[in-house]
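What follows is a single structure, written as structure tokens, with notes after it.
The other protein chains are all here in position, but one chain of the complex has been omitted.
First chain written, first letter: the chains are A and B, and each begins at residue 1.
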Amino acid sequence: MTLGLAGGTRSRRRIVASPGAWLVWGAVAFFLLSLLGVVGSVLVNSFGTRWFGGWFPEGATTRWYTEAWSDFGITELIFVTVEVSAAVVALSLLIGVPAAYTLARRDFPGKRLVYLSFLLPILMPPITYGIPLATVLYKFGFAGNLSGVILANLVPAVPFVILTMTPFIEQIDPAIERAARMCGAGLRSVFLRILAPLLVPGILAAGILVLVRTVGMFELTFLTAGPDSQTLIVALFYSMSSAGIRAQQSVDAMAVVYMAMMLTLLVLALRFVNPTQLVARVKEEPE
Amino acid sequence: MTGAPVASRPEAAPPPPRQEDPGLRHRLAERGIDRNLLLILPAIVFIVGLFIYPFLYGLGLSFQPKEGGGPFADYERFFTDPYQRNTIWKTLGLAIPAALLNVLASVPIAYRMRGRFRGKRLLTIVLVVPITLGTVLTAEGLLNFLGPAGWFNRTLLEIGLVDEPIRLINNYWGVFFSLIITGFPFAFLLISSYLSGIDPSLERAAATMGAGWWDRFRHITLPLLTPGLATTFCLTFVLAFSVFPSAILVGEPAGETRVISIAAYQAAYEQYDYPMASTIAMVMGAVELIVIAAVLVWRSRFYTGTTGGKG
Partner (left out) sequence: MKGQDQFATLTLRGVGRRFGATDALKNLDLEIGKGEFIALLGPSGCGKSTALNCLAGLLPLTAGSIWLDDTRVDVLPPERRGFGMVFQNYALFPHMSVRRNVAFGLRMRRLAKSEVTRRTEEAIQLVQLQEHADKLPGQLSGGQQQRVAIARAVVLEPSLVLMDEPLSNLDAKLRLEMRTEIRRLHQSLGLTTVYVTHDQEEALSLADRLVVLRAGEVQQIGTPEDLHNRPANWHVADFMGYRNLLRLTAGDKVGDGVRVEGSGLSLVATAVGGVPPGTPVLTAVRPEDLVVTGGTGAAAPNRIGATVEVVEYQGRELAVEARTADGVLLHVRSEQRLAPGDEVTLDVAVDRLLAFPEDDGDVAEEASTLDGVPAMSGRESAG
């Protein structure tokens, strides 16, 4: 398995031939097949009539969707999900972008401490701070309603905006802001007329990433939502854990609705961000 | 020398003496404090109000047990009750192997897939899908896919590997698989991006000195990658450690996969014992931080400077 000097096609042919490569590609193929199985079986089941044994159901139907739509109130769920996500995106950008700017540009006493406190919500399991947070929200009457769900979801969203925006801000030459101020622009004008237009790609990236994460955020919403403030993913969890009340296919239909929503967002997101950015904020060079 | 007319300097009469600045402005300037720092204030108010305060509140609550006893009574109850205490080991028993497998499997795969090849972006996108879909949906899919009549068992039966369906859901393995499905792409993408940050000419340089691929990987790439591996392990571990929905849905939430987050949830939402729930949440946070700290201490023993690449 010795490679020649890393020369394009030659080394690639060698890699394909080596047993190590077989193992690697085998593992990848196995993983992708499993993934396909996981997603596919939900999809197939949601459109199937009866499925006892056999590779596929006996026939196809869309009645589970009609059933799920009325039984689970999916319209209402989607509405709540959109409301929560939109609010979280807007608020987290409003709070996070100026903070990211300050952290990227300025040095001040206690900066490290501030930075650490923004990192912690991302590093801690949501349940760990979600339970005390839910308790506090109950105390102040926020829990069980939309505002509580929004507040809880902001906790990881704001730090995420800060981390995503920082490299975008660092890319802008600080002299440009200084030039604007020397032209007589106040802080507000600098933000609105100079930084905002230049930061559009970063704001889009941060916004779309927060959107994807909020729609998919289970734990925090689960801990703080009341019956009227459930998002799609939480309602899906409830209907799954109370299995037997509804037909499995109906639950699957709801899962497919959720899946469609997430995949739409994903496609939208990939127009603005790199796939790796969806995972974590690690610097990656342009491909 | 220029022949430019030198502007006649005005006969500036010394300005009248004025009172000196109190100096506060100058002292603040020296510390880098001015009005523009107010921009960060909303974020600080936010993080204090919604993260630090609740956290401290929970910490305080954990020392005020509902059922009386000293301030540490709930901690005592948690650690003396094997049903509660064992949730720690059950969680670690799931999270550590899953995180290790995810990271260790990602390294050779990501190493093989360095550089460009056709379909790489597609592969990355496909890998992002399970992360995007999240654990709840993955659980739903696993119930169908790995169930006794699911495609997986059916394939094994057809090939003749097994005589009867093997039980892969509602036990440890169901949860483990769900951690792999969402965790592996996460680890893979992170490690890929760390790998792409290592300047490929370093390996080429080593090759010119006669190092074979194993030596190059072992002595050049791996040492430079190690800090990234540690970080990836931490993040993957955090993800696995907070396993909650899949432990309920595809696990055995009353037995084998009663992880610590289930214990915390039950205390809060089934027994309404918020002090106990906070106690468990604090223990959970502490255990997680201990593991992360251990990894980071181990990581600090390695070179963590530039890796020569653009990343």
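Here is the rule we use: contacts are C-beta pairs under 8 Å (C-beta built on N, C-alpha and C of every residue); 3 or more make two chains touch, one makes a residue touch a chain.
Computed from a prediction, not measured in an experiment: that's the story for all the values here.
Trainee: Can you say which of A:Leu33, A:Leu94, A:Leu198 or A:Ala247 touches the chain missing from this structure?
Mentor: A:Leu198
Trainee: Which residue, A:Gly26, A:Gly59, A:Gly141 or A:Gly186, contacts the hidden chain when the whole complex is considered?
Mentor: A:Gly186
Trainee: Quick one: say which of A:Arg50, A:Arg63 or A:Arg178 touches the chain that got left out.
Mentor: Spelled out, the listed residue whose C-beta touches the missing chain is A:Arg178.
Trainee: In the complete complex, which positions of chain A touch the hidden chain?
Mentor: 173, 175-176, 178-186, 189, 193-194, 197-198
Trainee: If the missing chain were put back, which residues of chain B would it touch?
Mentor: Touch set of chain B with respect to the missing chain: 1-2, 4, 6-10, 12, 15-16, 18, 21, 25-30, 34.
We take it that only the chains that are shown with their structure count from here on.
Trainee: Distance from the CA centroid of chain A to that of chain B, rounded to the nearest Å?
Mentor: Comparing mean C-alpha positions, chain B is 14 Å from chain A.
Trainee: Quick check on the complex: what are the chain A residues that touch chain B?
Mentor: Checking each residue of chain A against chain B gives 1-3, 5-6, 12, 15, 20-21, 23-25, 27-28, 31-32, 34-35, 37-42, 45, 51-53, 55, 94-96, 98-99, 101-103, 106-109, 114, 117-118, 120-121, 123-129, 131-136, 151-152, 154-155, 158-159, 162, 187, 212, 216, 218-219, 222-223, 233, 236-237, 240-241, 251-252, 255, 258-259, 262-263, 265-266, 270, 275-276, 278-280, 282-285, 287.
Trainee: Please output the residues of chain B touching chain A within their complex, sorted ascending.
Mentor: 31-33, 36-37, 39-40, 42-44, 46-48, 50-55, 57-59, 61, 105, 108-109, 112-113, 116-117, 120-121, 123-145, 149-152, 154, 177, 181, 184-186, 189-190, 192-194, 196-197, 200, 203-204, 207-208, 212-214, 234-235, 238, 241-242, 244-245, 248-249, 261, 264-265, 268, 274, 277-278, 280-282, 284-285, 288, 292, 309-311
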